[in-house]
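Of the protein chains in this complex, one is absent; all others appear in place.
Up next, chain A:
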Amino acid sequence: MDSDRSNSAAMIRMWRIYRTAKEMCMDRGYQMLEEDINISLSEFVDRFGKEGELEPDRSRMGFSAKPTEAMLIKYTDPPTPKVPNPQPQIGEIWIDFSGDENVGLKQLRDFMQHLVSTSYYSGILVTPKPITGMALRLLRGSTQFEDGPRGGVETFEEQHLLVNITKHELVPKHVLLSKEEKAQLLERYRLKETQLPRIQVTDPVAKYLGLRRGQVVKIIRRSETAGRYASYRWAI
């Protein structure tokens, strides 16, 4: 029985998606236990399997993560005379796995309301299929949506988390710069941010890191001739 369940393709698939979601949180700078990320398939089945079913119980898979000290610093603006004690623009995140095959406005609104009522800073909803066009429209305007959480909401399709793209050897390392680091960079090269090459926030790696418009990432590549070199991109 048990081996039947763990062998099911659906179970293996969700196990991989779950692990990628946890890795993603760690790569963004949230606190994450090593053993949590390396959860084995049999343990996954034990925790989330349903008696007599091939699919795991997605409603039990949700988890939260708190930012590390380093992440809090990175997301805090440098103090100014006007704002001497700036608050970090990041907080505890909630990741949910939708059990509904089709996710539309209703599910997204319910998710947002859940985040607000449980006072999470932001949230990620992982959906079995692409969300509807209207839900996408709500998502785009969610920063002004009074019912949403402060840090906004992101959605991921399950299939996009099947593989952790940042682990691919051809994907260079992307590192987010803090506001202070960004200011130093622009000053050193006497640039305006608009003069930097760009990266779209919808780019898979940008989406993985949860980049916000206006942030700058440092991209570190390995090169046979130059060793390592860095370039910078401005998220739009």
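Assume a residue touches a chain if its C-beta (ideal position, glycine included) is under 8 Å from a C-beta of that chain, and two chains touch if they have at least 3 such contacts; residues count from 1.
Keep this in mind: contacts and distances are computed from a predicted model.
Within the choices "Methyltransferase small domain-containing protein", "RNA polymerase II subunit B1 CTD phosphatase RPAP2 homolog", "E3 ubiquitin-protein ligase RNF25" or "AAA+ ATPase domain-containing protein", the name that UniProt assigns to the complex's undisplayed chain is "RNA polymerase II subunit B1 CTD phosphatase RPAP2 homolog".
The chain that is not drawn here is touched, among residues A:Met134, A:Leu162, A:Leu191 or A:Ile220, by A:Met134. Note on the undisplayed chain: of the listed residues A:Arg109, A:Arg150 or A:Lys207, the one touching it is A:Arg109. As for the chain not pictured, it touches chain A at residues 100, 102-107, 109, 132-135, 137-138, 141.
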